[in-house]
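Here the complex is missing a single protein chain, while all its other protein chains stay put.
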């Protein structure tokens, strides 16, 4: 059994990591840290794990004491804080899988622009591999430092990159992202109390969202993203307007997706002519590691709408991280990630 | 124009008072207090009031300075804190309408049992009139001190009292109350964040809820109440199991309700044989001052289910308070309370 | 009292017309038609009207028999069917206010393109006035035939036209519309059952929606619209990406909105720097006749996001129709439309 530690394990991303890793047939979770819940049972803040584990949290600063009891370190720690502690983390385990935003952007300037603070460990950035298996599988196989992309970025990249890669896109991309409430985390604040958030269509990022920089980084195309909180707990959907290069028709788009994803277990192309679920819908993806991608060619020649959907806590974070782990270990890629999602849900 | 002040005006009950009083044709809101929002516009925390008012909040401790600028004081202040400040409030205005829980229960012992602290102003309790127009209209007409009942209590009393009054009930009553999230107030906490509260069926009071004491006080019958938070922002529904005295049939129940409420504008008897809305449903009551009450006679002889539903912030609080004001002033009772509720909603 | 009839009164738009007209101080509803509910009480399918009316439905084909008992005819009849019956309707009342889609588009070719069938009464189209008070008040004052715009179109036009009118926009507009479930009407079908529609992010119109033609007609600019059903019963929000003419800055945008809407009772400009409700949010508009409009200037020079929000059944339909009635009758424009909306909701 591979022994793993999860740092920052009491939040929603941390909890989802625990769910997946505890259910994983070749992994044993030996350490889960949380300052707030130190000494308490893991199944307190994560009641879905009742019966699945007797683990208790340890305080973050006691992680070092546990050195030697884990082989891989998963970081579900906050943005901005993670980069400062990264040297410590790298000293504790040979393999580190980081789910924070701190090592996603290759260019420290871009990081500073989007996170509002200079990057304090720019020299470490190039040592990290982008943890998106569909486009970086080969590097992941040999990398000990993996940085898992953001949830909306993952949906956007998986939806767009087959087209950019095939040279079918031209000009800028407009992304309208919609997200459930779990994306804003477990900490209570006036913005996420139920009476205010319920049934909302809250445009919290009208002009630009930091995940757009990741999409640009991956596709090479300028992206302008809005983000709206809608009623859902889990789920991200990106609706992307694209300009097609001349001569690109529906068949060309479909071919590009097929070529990119025919052998991918966790990306499904959903682009049907009719039906309630003819385009990607996050509602049926909760708990699953799928990212569904699809498209619809516009009435106006040369335009299309491209859609991506996923569970922000799974393929948009923890599930993706576990998929990277499987790849790095040389295990079957879907180990521990077989859940298909529910319908109705 | 009657000048009124609202103390504790930044919460949900306070905001609803402002909405109703600002829209009231014979009332002018001159003061709205809030410590948290002192100096800020009222339409900040209450964005539905944009365009309706330019009022700003003043700090609570500056209420005294405003003396003379209001005739009636509405208190949307916290339980336990209100009783301590009541002497001050009573010195500031001739009429006080209290929406806290502190002066609802006539017996200080019962208060202590349910609120977990001794009552600090028991001598004031008898000076307050119960602000439930349908059963205390005559006293309200002449009272300068009114205590508005709790939201679930109002639903329960309005549903049950016609039967207890007519002597149709025997034995104890079991009340299962269901409530939306606005009842837990505007303060953020781990219990009311969206991701935890959304879609919940949270039995937060499995054995006893303080509002049951108010129902017992009004009906004279022992009540045991459970309370469950379900998915809704506004809305309370009580489902009450009752034992009927011998010979009481459906006709007798219907007659009791008709006699109690035939002339009541804000209580509708909803007890049909079929239809989606054959029993009281809070979903269509949001924003309205209605309490719908209904019943269904059981298969087992001598039993019935009695149901009450209302908007916890309106008939369960602020609307009821405004109705009391109208009565006290000798105005038409529905002034400012004409909104019928929405369907669908 | 002005006597009015509502044709097609058992649907959601019809029910909302009844709610507003029954509550209107100068109107009496004398006829409400419905084939499905002929002979049944109006408060059956519209349970929120219990206690407000004793009206019963008459069958559609008995409308002619009621001639003389109404002065104004409101049509909440289906698209495509309405144009065929329009000559009959026009013979029955001097004033007709049509809420169907059949007389919104001035160009029959455009109608045919978007509704998939030729227009059968093209000669009548120019006799109708667009029922959008903020931009057609003068014509409405003198018009006996009014065609109320579509819900998303209303939100889009009110949000965009101040800018197009002021010459601040250039190029095409991308509109992403989000809508609640009431927009798809009261008829049950596999697409709107709760288990499928709940929590959805359903892109039902990925490339083009018929309401976009109305926005183009009003603003003179090419529009490409997507539409997504999200979790809500009422509510439409449009998020529009626009290109600004050179030199147009935030101040210029704000000025354009102020000039257009400073005196408008039912349009509020909501464009704040912070706060949960800093941009238009339909959640707090349910039941109200407001359309909130706002904007946010982009990071990229020359771009902005423009937002409109409303209750699709009120300002997006029935409320707008009543506002037109008030204007046509020379009454205060907000008569019967004073409800401010609820928060929280």
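The letters A, B and C name the chains in turn, as written, and every chain counts its residues from 1.
Assume contacts are C-beta pairs under 8 Å (C-beta built on N, C-alpha and C of every residue); 3 or more make two chains touch, one makes a residue touch a chain.
Remember, it's a predicted structure, so these values are computed and weren't measured experimentally.
Partners of the chain left out, restricted to shown chains and counted across the full complex, are A, B, C.
The missing chain, though absent from the display, is touched by one residue of B:174, B:245 or B:334; that residue is B:174.
Listed by residue number, the positions of chain A touching the unshown chain are 12, 15, 19, 23, 44, 46-52, 182, 186, 233-234, 265, 268, 270, 275-277, 281, 284, 286-288, 290, 338-345. The chain not displayed touches chain C at residues 12, 180-182, 186, 188-190, 192-195, 197-199, 231, 233. Residues touching the missing chain, restricted to chain B, are 174, 176, 178, 190-191, 195-196, 198-203, 206-208, 224, 226, 228, 230-232, 235, 237, 239, 241, 276, 279, 281-283, 296-300, 303-305, 307, 309, 344-345 (touch as defined at the top).
Just so it is clear, only the chains that are shown with their structure count from here on.
Put simply, the chain farthest from chain B by mean CA position is A. Because chain A and chain B carry the same sequence, their contact can be compared by residue number, and over half of the numbers here are used by both. Distance from per-chain Cα centroids to the pooled protein Cα centroid is smallest for C.
Computed from the mean C-alpha positions, the centre of chain A lies at a distance of 39 Å from the centre of chain C.
Between chain B and chain C, the centres computed from C-alpha atoms are 35 Å apart. Chain contacts: chain A has residues 190, 195, 198-199, 231 touching two or more partner chains.
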